[in-house]
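Would you mind keeping the following structure in view while I ask a few things?
With one protein chain withheld, the remaining protein chains of the complex are depicted in position.
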Amino acid sequence: MIRYVIRRLAYTVVILFVASIVVFLALRITPGDATNFVVTPISSPERFEELRRELGLDRPLIEQYGVFITRILTGNFGASDISHREVAEIITTGLPYTVWLALSAALLVYGLGIPLGVIAALRRDRWPDQVISASAVLGLGIPNFVLAIILIMIFAIGLNLLPVSGASGPMNVILPAIVLAVEPLAVVMRVVRSSVIDQLGQDYVRTLEAKGLARRRIIWVHVLRNSLGPVISLAAVQFRSMLGYTLIVEVIFRWPGLGSQLVDAVLKRDYLVAQDLALLLTAVVIVLNTLADIGQAYADPRVRVQVTNA
Amino acid sequence: MTGEPLPPIEALETPTVDVEALKTVEPGAGGLVITGRRRRGILRSRSATIGAVIVAIFFVIGCIGLALLTIPGLDASWKDQNLGGALKGPMYDGHILGTDSLGRDLLARVTVGVGVSFFIAFVVTIASLVLGVTVGLIGGYFRGPVDTFFSAMTDVTWGFPVILLAVMFAGMLEPGFATIILAVALLSWAGVARIIRGYALSLREREFVGAAKAIGIPSWKILLVHLLPNVVAPILVLASYYVAVTIVIEAGLSFLGLGVQSPVPSLGAMLSEGRNFIRLSPWQTILPGAVLAIAVLGFNLLGDGLRDLLDPRLSRPQG
Partner (left out) sequence: MTVAPAIPPMKSPSTSLLEVRGLTTVVEGDGWESAAVDDVSFSIARGEIVGVVGESGSGKSLTALSILGLVARPVSVRSGSVRFDGQELIGLGGRELRRIRGARISMIFQEPMTSLDGAFTIGDQMIETVRAHRPVNREAAETMAVTMLDRVGIASARQRLRAYPHEFSGGMRQRVMIAMALLLHPELLLADEPTTALDVTTQAQILELIGELRREMGLSVILISHDLAAVLDVADRIVVMYAGRVVEVATGEESFVSPLHPYTQGLIRSKLSLRDRGRPVAVIEGQVPGLGHRPMGCRFATRCPNRIDRCITVEPALVAATDGPRLLRCHNPSAWVEP
């Protein structure tokens, strides 16, 4: 198991390295370079050259990458040329909001998705299952910014129950969290449902009954534990997709997290900030993926054996 | 919790009923296991039909939209402004679906929006499929260092949030058709490659591949003639899903202002614009939102239906 974790961590470092190169190069494939965005057409050629030197763009790519990665690794992010804000400051103000939103959404996804999936499986083909499964189809079908607008119309404008946007109070997180959670929630419900149905068909369930265990314990301890493998392995995809949608959801609800900061930076052509935020968010996804993989190995001792021997 | 026995669980059904005994139950007597499944099968194929109908309708709308967009002289239909008749509901002065905040005809704009959305989604899907199938088949068939390299590339790409890269690209390049297509296609092939590689891995062990190899057919020909036709089913299913996902991503980017640029209409931008007038006149938001939702639903239903018909193991990709 430890060998597996070490190998998986080493792989993560490699992927992080590749990701940093991708983010780095993504900016260099642009026609011209970053100076395009900073230097206005009326700037003199002297100013242009000066800026290239300032930004280190006249040096070889390798060297530029070295500067870039050192900056990131030492946490010495520097300041934006456009907004003149420290990147570190942008991150420290935005991160708590993004984490807050993400945790609220995750709470909804797993806190609701797992029990609802189990209930649908136990009441298979009866009304609880039909209601839950139909909602899952709807939840998968609706694009989340469309859902966002519908929810704003109903709860914020129509019923005036919740704030439309901003982050002024604890109520503000409710709508964006719901919007972010709906698609992964639908997926989790479906996966848990079919996984539990599958597990209920296993021999060990009969043994547990023959041992005289309470039904509650059989389902919520044994069957559930065995059903979580697919959920955990799915978590990686879900983190990735939720993180992407965070950008949109944060903008819609004017939520001051990293996602809206990134979109803002991109729209303002603030390339230094955009690059750092993009790398940070990508790194978060990659690290969470790793954790999900390791978690899956822990959850299922049989998978553990397979991956170790692989 | 009451002490009644566990609800109908196949756990208890399967082992307690002797399989041999069940096999000999007369067909007319009704199967114990089949009944539930048969009904659901019909239900699913019905959803596939609904999906196919929605997709067909939208395809026609999309073609009309692209015609309006590209044929010179027709652009007046979605471009002409009339500030006097702005933000009107349906059936206002010849505007069947009303007008937007600049008094432009919403029917024409939604039609073009669908065209834009479909065009991007189809190009991205085709590009992702070509790239993904190629990488997946080659990696899975040849194994060895080629596979290791391709798999590593796939893993790295796959871990990237699509919207994140698209946003970055839109910022660095000029936002527009090409940028979106490039950004999304550059990432979404990885999902295809992972799945197709799985197929290739199992296909290469099959007898007909072994036989083809034994009589000296070159590898490229085995890939094209023997492997490719066997992954057509998953390709069709994936295609439906990827069109759906790409439509959502495109609309999301346009919503952020990083998609197709004004004055070319796109559903996402129309949503975002309508949002500014949402208290005053919600129709301008509801219309593109509904169109988008139905289009995505159509492709998802079609994908679900095809999957159940062709290959139930496949799972739906996420943005």
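Each chain carries a letter (A and B) given by its place in the written order, and its residues are counted from 1.
Criterion: a contact is a pair of C-beta atoms (placed from the backbone, for glycine too) under 8 Å apart; a residue touches a chain by one contact, two chains touch by 3 or more.
All of these numbers come straight from a predicted model, not from anything done at the bench.
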Among the options A:70, A:130 or A:207, which residue touches the chain absent from this view?
A:207
Using the definition of touch stated at the top, determine which of A:12, A:80, A:104 or A:226 touches the missing chain.
A:226
Residue positions on chain A contacting the omitted chain are 202-204, 206-215, 217, 222, 225-226, 299-302, 305
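One rule holds in what follows: only the chains that are shown with their structure count from here on.
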For chain A and chain B, let me know how many angstrom lie between their CA-based centres, rounded off.
21
Listed in rising order, the residues of chain A that touch chain B in the complex are 14-15, 18-19, 22-23, 26-27, 29-31, 122-125, 140-146, 149-150, 152-153, 157, 183-184, 187, 197, 200-203, 205-206, 209, 214-216, 218, 236-238, 240-241, 243-245, 247-248, 251-252, 262-263, 265-267, 269, 271, 274-275, 278, 281-282, 285-286, 289
Which of the residues in chain B come into contact with chain A in the complex?
1, 6-12, 14-15, 36, 152, 155-156, 158-165, 167-173, 247-248, 251-252, 255-258, 268, 271, 275, 278-279, 282, 285, 289-290, 292-293, 296-297, 300-301, 316-319
